[in-house]
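Structure record follows, encoded as structure tokens.
Heads up, one of the protein chains got dropped from this complex, but the rest are sitting where they should.
So that you can tell them apart, the chains are marked A, B, C and D in the order they are listed, and the count of residues begins at 1 in each.
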Amino acid sequence: MNEPHPPTGHRRRRRLRAEQPIGASPGTLQPPPDALPTRMSAVGYGKSGVVERDQVDLAAIEALRRASSVVWIDVTGVGTVDVLRQLGELFGLHRLALEDVVNQNQRAKVEDFTDYLFVVLRMVDPSNTHETEQLALFVGPDFVLTVQERPGDCFGMVRSRLRDAKGQMQKRGPDYLAYALLDSVVDAYFPVLERLDERLEGIERDILDGKSGSNSVPELHAARRCLLELRRAVWPLREAMSTLVRGDNTHISHDVLPYLRDVGDHVVQLLDLLENYREMTSSLLDLHLSTVNHRLNEVMKLLTVISTIFIPLTFLVGVYGMNFEWMPETDVWWGYPTLLVVMVLVAGGMLRWFRARGWL
Amino acid sequence: MNEPHPPTGHRRRRRLRAEQPIGASPGTLQPPPDALPTRMSAVGYGKSGVVERDQVDLAAIEALRRASSVVWIDVTGVGTVDVLRQLGELFGLHRLALEDVVNQNQRAKVEDFTDYLFVVLRMVDPSNTHETEQLALFVGPDFVLTVQERPGDCFGMVRSRLRDAKGQMQKRGPDYLAYALLDSVVDAYFPVLERLDERLEGIERDILDGKSGSNSVPELHAARRCLLELRRAVWPLREAMSTLVRGDNTHISHDVLPYLRDVGDHVVQLLDLLENYREMTSSLLDLHLSTVNHRLNEVMKLLTVISTIFIPLTFLVGVYGMNFEWMPETDVWWGYPTLLVVMVLVAGGMLRWFRARGWL
Amino acid sequence: MNEPHPPTGHRRRRRLRAEQPIGASPGTLQPPPDALPTRMSAVGYGKSGVVERDQVDLAAIEALRRASSVVWIDVTGVGTVDVLRQLGELFGLHRLALEDVVNQNQRAKVEDFTDYLFVVLRMVDPSNTHETEQLALFVGPDFVLTVQERPGDCFGMVRSRLRDAKGQMQKRGPDYLAYALLDSVVDAYFPVLERLDERLEGIERDILDGKSGSNSVPELHAARRCLLELRRAVWPLREAMSTLVRGDNTHISHDVLPYLRDVGDHVVQLLDLLENYREMTSSLLDLHLSTVNHRLNEVMKLLTVISTIFIPLTFLVGVYGMNFEWMPETDVWWGYPTLLVVMVLVAGGMLRWFRARGWL
Amino acid sequence: MNEPHPPTGHRRRRRLRAEQPIGASPGTLQPPPDALPTRMSAVGYGKSGVVERDQVDLAAIEALRRASSVVWIDVTGVGTVDVLRQLGELFGLHRLALEDVVNQNQRAKVEDFTDYLFVVLRMVDPSNTHETEQLALFVGPDFVLTVQERPGDCFGMVRSRLRDAKGQMQKRGPDYLAYALLDSVVDAYFPVLERLDERLEGIERDILDGKSGSNSVPELHAARRCLLELRRAVWPLREAMSTLVRGDNTHISHDVLPYLRDVGDHVVQLLDLLENYREMTSSLLDLHLSTVNHRLNEVMKLLTVISTIFIPLTFLVGVYGMNFEWMPETDVWWGYPTLLVVMVLVAGGMLRWFRARGWL
Partner (left out) sequence: MNEPHPPTGHRRRRRLRAEQPIGASPGTLQPPPDALPTRMSAVGYGKSGVVERDQVDLAAIEALRRASSVVWIDVTGVGTVDVLRQLGELFGLHRLALEDVVNQNQRAKVEDFTDYLFVVLRMVDPSNTHETEQLALFVGPDFVLTVQERPGDCFGMVRSRLRDAKGQMQKRGPDYLAYALLDSVVDAYFPVLERLDERLEGIERDILDGKSGSNSVPELHAARRCLLELRRAVWPLREAMSTLVRGDNTHISHDVLPYLRDVGDHVVQLLDLLENYREMTSSLLDLHLSTVNHRLNEVMKLLTVISTIFIPLTFLVGVYGMNFEWMPETDVWWGYPTLLVVMVLVAGGMLRWFRARGWL
């Protein structure tokens, strides 16, 4: 193991569902208590070039939207419900979609709300090993709206490609931008899997080198937890991607479909790898258990061999330690040497017998 | 484990099927012996506002139905067969549906009886950890009829939303009410799963801290039972929800479908979580067994080391405890100190050998 | 375990296929050697009431068929091949269907032979725990023909409903009678599963109370065998029922379909329960093994603690049992009490060490 | 185990694919090195009766084909490539089909080559427990061609039914003959499964009677190998049969379809049984392991009880074997009897304690 992993007992306590009470109206936006305050940045682009604005308010977004052919609003944190609601009104978003944005534990899915496409999925935090955060993505005719849980994402390269006047991005519509974002999210899983791969190989090396002590299984257990977490994030993504690729919506143009199909292939590849690692962990567990078992056998064999040799000898010396008046053997001078010879013979015979049974 | 769970041996004895004899006529309504007497409450609403009536009889229901655009009758207990039969006649319910209402162990399903939609599903009791009770739901053109096994449900929020004159509920039809009820039933599973999650983490913490005694596995077994129970309740719900969402019935209007799809997503999320917990329990079992196994190994090693060191020494002191006349070693003054040195050397050599084999 | 189960080794030797040689003509009717002689009873009913005849011959059946609108012939035992062949000719049955009737190990299936519907399935014997026998069922335009392997069935209630002049049965066609029979067969599985449920709970109680000796696993094994047997009987029934419900045959009228769908729901419920019990047995096995393992650990710990405390002490007393001339410790008066104190200190230190490691 | 099984280590070395080099032309017919020389027999039949010819050459086959309405050529051994090639030309067979005939490790499949139907499947050798050989079957408008690997098959009954002038066979076409052959192949699996069933019951009896020594697991392993082999042979047969039954080819007439459906049912029944036996072997393994485990526990308990009782007593007698000058207990006359009483009390107390813990 060349990388420490956080103790599984102390990780962030996570609510499975939002805070809102059971049966509340679907319009209720109740962010989780630890949600960060909402901050927005916007990028507008088109034939006239790129305009980038950090920390914008709604008015600025509206102005930018009018000025550019495509605008990308990137929202971080879902703590400020009012801003989200106003944003929803500005872009005409359905209240169920908004609720899904705020509830931070959605299953990846794609929904077509006629006026825009709504995608929700989980993305790995590049600064963190296997925590995932939720990303909501709206693709409209002239906008892309992304909502992330926390700052820090894997969109750095997309941002710099947007700034590149000679690149494809500026000439394409919001569907191509959405593709680039989805591609980044999916590709960001690969380094995480690579690190997992290294971790499993470290465990394997430890076991094969006989260095696996009591911590191999907790490490395997942690890897298994991590795999489960990742699988739960990636598995529904497959279905979502195949919904997108089927191409029966108006928001994805025809020449972007092959690119999305490529992303879908990567998702399937991720699932293949996760499945592989799962089988690997189970094979490693078997390997570890059999190694440990083998060592226990060795210990038992040694104990048995030594006990079996010395127990009869100890009995013999006990016999001649008795204080009976009449013990003729103890009175003759050859008693002691004879007994020594007998004991050597007994021990030697036993050793030979053990060797014949293949125990030594 | 921060929460006691009822001993699995003492839970309520449950009949798999109703009491009626094998092959009885499908019209026979034979409630289980412990069924509660039937009590009804009704809520009528529409443009003219809301009328709420507790403990109503059939005449009052009929009057309320005529006066309001939508009426919700909530029945608790299936013990009084006559009332149920009359209710069935009043709303024109099929006798097979009525039989399913009384038989308290139905699989979740949706059936379209042309005049109304019949939904049956299991709902968790909010006051109880993982007991589920059956909820039958009829959705007609102007009524919603719910039949629960016991008092106590998760519809509190729906009732207060109905009373809210400014809310959506009063303006919508019975399909929206049915959605709100189904949503409450599904969302009520999440706190149950959260508690299960905590329980599993408690077990995990115990195992990793080495505090898992003999009770970790019974606790895992209880969690597994609970998971099985929940899965049996939720699994068929998925199919039922997808039947509803397919929208090929006339009782669900088009603008309620996205809401139902949202409920369906939550059901799939529940199943994902249940599957996750299932894998987690199996991983925890492996972890526990390997921990226990490791401890057994330690015990065996210690026993072997101590036995192996002292058995030969004990043999040696036994030799010089013998009462032979002629034992030259015992007669010289340096016999005793020499033996002591020899024994120290033997013990030291063994310790070194064990250290070289990595046992200490 | 509150109910004895027959030793699995002594159950009736069962042939997987009929006695006929490999490749014999499909018309060959070769009953198994232990087949009972064929006996027939018949019930005719219609507007003119019910006529019941026990022990009838073919002529009587023909007369009854002409006199009533629907006739139900119930055949018990397939030993008398001639009678079966004549019966086949009388009702125009295909020779492959007749062969399936005689071969007592068919998989449940539904086949539409244009003139009649042929259903074959396995039914539990109410007098016996988990033996199943084959039931063949022909549904024609004016007849229902059932062939059972042995006397004793679960149709008592259907027979009495037929006699009831006010009931539905007399007014309905042969499809309704077939439904009632299928419903009885399916419902008869539930008591068997209830008994299995009790058996598993008995085993669970034994394990949790620490009373599970060597017989828990053989009992679990027997339960597993029983589950396998039941699953093999019920699983193909699901497919058969869904074929029936699809309703693309002319022998089932439209208003009987909801009833059959209800039977199909019960079959799925049975499969859910069987799956549940299967997981339960595997969880119980884990529970048992870990209990046994835990007890072994306790035993080993005790052995180790006692050995580890006494082995060094025994060595010490051995040292002072040696007969060396020159052993200064043995000559002073405080030698003995000092050694006693040393031994108490050694033992006490070890006990403290064991307590610190959590072994006591 | 009432039947010896061949040691798994010595079975016939089997090549997975034919001998031809990777990437060779599909026309290359390269039989395996141990292929038997090709021999042919032919049966022609029709309205004019039956003509049977053993050891025929191609000219004789052509003559017989002209003279009869249907001709069945049965080829044994694929060693003589030239004869097979000429036969292929005579009946217009595709070279890919011929390659499949020679390559003796095909997966069961059905292919429609317009002019004829090509079926390949594996058949059990009736003289041998669980060796399977390949059978290729061509069904044309006026011929059936079968190619077997070795002499010895399960078609004896079919041959005698062909000779029977009053039977169905002579009047029917090649599709009915093909059905009869397929039926024989499938039915020949049942006795093999019956023997496997007996074997598993033998193992079960041994385990339950406590007679399972070290050889139960190797026997289970051999049974599992055998099951795997059979499953690999039968599983693809299911798909092949359902292709045949779908009936979208011109070589199977409509009235033969019910017969083929019957064969398909038998294949599904075989798979059910194989699945059953698979679960049984895993249940038996659990049973065996727990039995062995239980016995180990008994051994450990006995060792612990005896050690725990005698180790303290041996220590006590060691104490009074010491040679200290000043040991007041040894000088009084009641020292010895007192110690004896103390030791009896210690041993008795321990026995009582063990009994209380349920170890005795």
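Everything that follows uses one rule, which is that contacts are C-beta pairs under 8 Å (C-beta built on N, C-alpha and C of every residue); 3 or more make two chains touch, one makes a residue touch a chain.
The structure presented is a predicted model; accordingly, all values stated were derived computationally and were not measured.
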| item | value |
| --- | --- |
| Residue among D:Val50, D:Ala63, D:Leu257 or D:Leu289 touching the omitted chain | D:Leu289 |
| Chain not shown: contacting residue from A:Asn215, A:Asn293 or A:Thr338 | A:Asn293 |
| Contact footprint on chain A, counting only the chain that is left out | 126, 154-158, 161, 167-168, 180, 183-184, 187-188, 190-191, 193-194, 197, 201, 204-205, 208, 258-259, 261-262, 265, 268-269, 272-273, 276, 279-280, 283-284, 286-287, 290-291, 293-294, 296-297, 300-301, 303-304, 307-308, 311-312, 314-315, 318-319, 321-327, 359 |
| Missing-partner contacts on chain D, residue numbers | 8-9, 15-17, 21-27, 94, 96, 100, 105-107, 109, 111, 214, 217-218, 221, 224-225, 228, 232, 235-236, 285, 288-289, 292, 295-296, 299-300, 302-303, 306-307, 310-311, 313-314, 317-318, 320-323, 327, 329-336, 339 |
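FYI, only the chains that are shown with their structure count from here on.
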| item | value |
| --- | --- |
| Classification of the chain B:chain C interface as same or different, half of numbers criterion | different |
| Distance between the centres, which are taken as Cα means, of chain D and chain A, whole angstrom | 42 |
| Two or more partner chains touched - positions in chain B | 296, 300, 303, 307, 311, 314, 318, 321-323, 327 |
| Chain contact graph, described as a line, ring, star, complete graph or other shape | line |
| Pairs of chains satisfying the touch condition | A-B, B-C, C-D |
